[in-house]
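Only one protein chain is missing; all other protein chains are in place.
And then chain A:
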Amino acid sequence: MLQKQSPSLILAKKQNNLLYEGAPVCQNFGNKHFYYTSSVMNCVYDCEYCYLQGMYPSGYQVIFVNLEDIFQEVELLLEKHPVYLCVSYDTDLLAMENVLGYVKEWSEFTLKHPDLTIEIRTKSANRSPFNKLIPNENTIFAWTLSPQGIAEGFEHNTPSFMQRLSCIQEVIQKGFPVRLCFDPVIYTEHWKKLYCEMIETTFFMIPGSRIKDVSIGVFRVSRDYMKQMRKQRPDSLIIQYPFENENGVFHYGQKRSKEMINFIYEKINRIIPEYRIFVWEV
């Protein structure tokens, strides 16, 4: 946490494992060959629930400068089968795009490889990079949306819910495929009210028909990461929740998780058809 208040930037060359198979706690959106890669480790934002606090011993951002090596490994994999690759899991590439330019690099690389689909996950409201990008159905921009109360209280340094929505509006207008991720859904005392208002506002501002798909998932994290996270944030209300441990994964427990997912699913399903909603099942 202290490192987040006084951040350093580390430049490095990534070696050995450049691509990883998708973790069971992550949503594959129906893709058989699901991978992720980290061209940057750690994030400019500071979300209290973020698994990166448990994953890395340091809060500093590490930028891997050898993106071409990752591209090469993706090309080798593409010789075997199509690839669905999440490139912005362990960071927020769009938030750093004005400095780094990796979103543009990935987008251009994807344009050259029709069997490659990438997802760029973000909480950013940075719209300027889209002026230089060419819309491509295989480059999906996935926004994590949280109610303003959650964003303000627990997603430190992130753009507000409305800023994210306004950015999404513009990006959709430009023809980029957009995914909405109501994931992680966070439990608080008034979660129903918060999420209900958020979903209503979202689909008031963004027509459901213009959204590629939606994901829903409650907060979950591996036991080992949670141990570290709790140590680092002993006063965090959302991290100190007495989660249930199911096969090494901490979540809100079957009953509460199902209640939260069903509530949100039912609201979203009024606008988005079932086949375009992906749920992370407990």
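Side notes on the structure shown:
Everything that follows uses one rule, which is that a residue touches a chain if its C-beta (ideal position, glycine included) is under 8 Å from a C-beta of that chain, and two chains touch if they have at least 3 such contacts; residues count from 1.
As a convention for this text, contacts and distances are computed from a predicted model.
The chain that is not shown carries the UniProt protein name "Nucleoside phosphorylase", picked from "L-serine dehydratase", "Tripartite tricarboxylate transporter permease", "Nucleoside phosphorylase" or "Sulfate/thiosulfate import ATP-binding protein CysA". For the chain left out of this panel, the touching residue among A:Y20, A:Y241, A:F263 or A:F278 is A:Y241. Listed here are the chain A residues that touch the chain not shown: 1-3, 5-6, 8, 57-58, 189, 231-232, 234-237, 240-242.
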